[in-house]
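Okay, here's the structure, questions in a sec.
What you see is the complex with one protein chain gone and the rest in place.
Chain nomenclature is as follows: A, B and C, assigned in order of appearance, with residue numbering initiated at 1 for each chain independently.
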Amino acid sequence: ENNFFLIAGPCVVESEELLMEVADKVSGICKNLGIPYIFKASYRKANRTSGSSFTGLGDEVAMQLLKKTGDKYKLPVTSDIHAHEEAAIAAQYIDVLQIPAFLCRQTDLLEAAAQTGKIVNVKKGQFLSGPSMKFAAEKIRNAGNDKVILTDRGNTFGYQDLIVDYRNIPWMKEHGAPVVMDCTHSLQQPNQTSGVTGGNPQLIGTIAKAAIATGADGLFIETHPNPAVAKSDGANMLKLDQLEPLLQQLVKLRKAVV
Amino acid sequence: ENNFFLIAGPCVVESEELLMEVADKVSGICKNLGIPYIFKASYRKANRTSGSSFTGLGDEVAMQLLKKTGDKYKLPVTSDIHAHEEAAIAAQYIDVLQIPAFLCRQTDLLEAAAQTGKIVNVKKGQFLSGPSMKFAAEKIRNAGNDKVILTDRGNTFGYQDLIVDYRNIPWMKEHGAPVVMDCTHSLQQPNQTSGVTGGNPQLIGTIAKAAIATGADGLFIETHPNPAVAKSDGANMLKLDQLEPLLQQLVKLRKAVV
Amino acid sequence: ENNFFLIAGPCVVESEELLMEVADKVSGICKNLGIPYIFKASYRKANRTSGSSFTGLGDEVAMQLLKKTGDKYKLPVTSDIHAHEEAAIAAQYIDVLQIPAFLCRQTDLLEAAAQTGKIVNVKKGQFLSGPSMKFAAEKIRNAGNDKVILTDRGNTFGYQDLIVDYRNIPWMKEHGAPVVMDCTHSLQQPNQTSGVTGGNPQLIGTIAKAAIATGADGLFIETHPNPAVAKSDGANMLKLDQLEPLLQQLVKLRKAVV
Partner (left out) sequence: ENNFFLIAGPCVVESEELLMEVADKVSGICKNLGIPYIFKASYRKANRTSGSSFTGLGDEVAMQLLKKTGDKYKLPVTSDIHAHEEAAIAAQYIDVLQIPAFLCRQTDLLEAAAQTGKIVNVKKGQFLSGPSMKFAAEKIRNAGNDKVILTDRGNTFGYQDLIVDYRNIPWMKEHGAPVVMDCTHSLQQPNQTSGVTGGNPQLIGTIAKAAIATGADGLFIETHPNPAVAKSDGANMLKLDQLEPLLQQLVKLRKAVV
């Protein structure tokens, strides 16, 4: 029970088969390792760099698949929402509403998410400091909901790189909310001339280990059976069969920390 | 006619009196100097750092005041919009729809703005490169609207500072749209522990001169008769009575450039 | 023997008493914890921000004190050198020659240090990437010395902050040299208007834990019985009596990693 929790799944809802395959595999691993698991997939990608990239199967269809997956494997599910009017709809299907990093300052969105009563997981903008996330947490709490999670996904470091500042973990823990490290998007290489964000998936373990060592309460890892054919973020997702050995190492590390 | 154009006004619609005072003063200055002028004020501040900051008079009221101001002084008016459903409403009152920097990757918002047929001015995210703004322009053009403006407002430089990269002016001009320098928000000092963004208004002239020298087509300058009592961005606005001497210098500089 | 090693001591040679006190205390702790220990103090501070800051007792005097300390406690000692002609002199007293971060690209200095046959510990410039440290290691090896250590001390992040990029640990390990995390200078707050660099010593543990978790071979920690009265870097040094509990935690963490 002193373990970290895991938010994991494929970047986007591509198909029912994909969701079930990942949920089945990851929930089994997490059960063995005593890791509380929240299944993650986006029902829509609303801020792709390029307008021609895949954005989803349709919101309702994708949300229903998320719910079906959660029901079958008895898992809470999470997805990101992008506009205040989506909050109430998504809350019918989803247990943890995630606020995308670019939108972490949109007061309407935070308040609408808060008002659903669901857990709200706010990603720290790439342009924000950990201490500034205090104001995001306050917006949610002032809307009557104290179930807040704060997630770090790295900071802008020049145009084509992100860097993780681990000082943000203790700094954000001061805000009284669980702190998660997003080990996937922290490794993005944005602003590529191709319009497709690059990545560095071989460093997921490095990002995750430092997070556990510095006190992160949870980890966020996108995973896919075959990232090379994934419809979004293929450059950053962990290959599904590499998840278990990584989590084993991290559980061992966690025990040395707490 | 070879002059730069100006987007200027108070940060937020505080009152009818304020809008009229600023429009009267600035339109007079611009007429004398041959500067095409677009009146700017936000009808709502949707992403204040702190939930307790002023956000506006109410959208409809504020939009009507904007329109009234434009009508009286025969000026096009501009304001930022924050959600796709606001686009069509705002388009009834406003001539240039501005997309906030944090939202410049939100495809739905860009497309909804484009579909109004109005001019769309996209601010470059603090986390984005000038070359990447190609994709923002394409999203608007692919939605059937080629009236795009691209605005730079600086880049994240550590947590509490922004920096302007003037290479972005020629880089963004390659996207075939007029390029504007936002001389106000480029000087913000974000992530202050107070929850109130700081500024450096004495450097507005520096930011503006470098922009004109490097080929910017327009300038964005927030101005207020008394920034110390302004309800938003007081730390960065130019005092209204300092605008004319600055514009005189800039017009002289512009003539040496083109 | 699978433990990390420690480079620690006061920032600068202030007096014989200080060196002996620190060496006595730290060597005792390290013996208990099985941590190989290298005693560190600078004989001169050559790049203080302000010309009026303390720079040392005189090179020869300070080097002799370093040697005396090492001899008494049977510890290798290290200090930084700043010019190629210092290398051979320092090598008479010192076991590990440290190259300051600002000077890590000075070919003459690296080669002169290499030619002493001593271990050469190169600090990564705040402006350099881990992969680029390959060239520093090569300059030393090409001068006939393969006893290279590479140390990270953070990267420039805006003007007044540094950030540690833990990706540099695996990246620098690829260069075939032990990698050290400097937990003191990584927390500097440079470019203060006072001319005195600031710090964040309460985060030393965070920096150190992430380093061990991601595979660092050694840690560098400046420590002083009373940082508030130290003659250099007082803002960043760990209070001597806080070192033991920190090292205990880190040893526990290390066992979970290797």
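Here are some notes:
The rule is simple: contacts are C-beta pairs under 8 Å (C-beta built on N, C-alpha and C of every residue); 3 or more make two chains touch, one makes a residue touch a chain.
The shown structure was predicted, so the numbers you read here are calculated from the model rather than taken from an experiment.
Of C:25, C:68, C:84 or C:252, it is C:84 that touches the chain left out of the display.
Checked against the full complex, the candidates C:156, C:200 or C:249 give a single residue touching the omitted chain, namely C:156. Among C:20, C:33 or C:46, only C:46 touches the chain that is left out of the view. Within the complete assembly, B:155 is the residue of B:155, B:191, B:223 or B:236 that touches the hidden chain. In the full complex, chain C contacts the hidden chain through residues 46-51, 55, 82-85, 102-103, 105-108, 111, 125-129, 131-132, 134-135, 138-139, 142, 155-156, 159-160, 190-191, 193, 195.
Considering the complete assembly, chain B touches the hidden chain via residues 155, 157, 163-167, 169-170, 200, 203, 206-207, 209-210, 212-215, 252-253, 255-257. Although one chain is not displayed, chain A still touches it through residues 157-161.
Throughout what follows, only the chains that are shown with their structure count from here on.
Centrality by Cα centroid goes to chain A.
Taking each chain's centre as the mean of its C-alpha atoms, chain A lies 37 Å from chain C. If you average the CA atoms of chain A and of chain B, the two centres end up 33 Å from each other. Averaged C-alpha coordinates give centres for chain B and chain C that are 48 Å from one another. Shown for chain B are the residues in touch with two or more other chains, namely 159-160.
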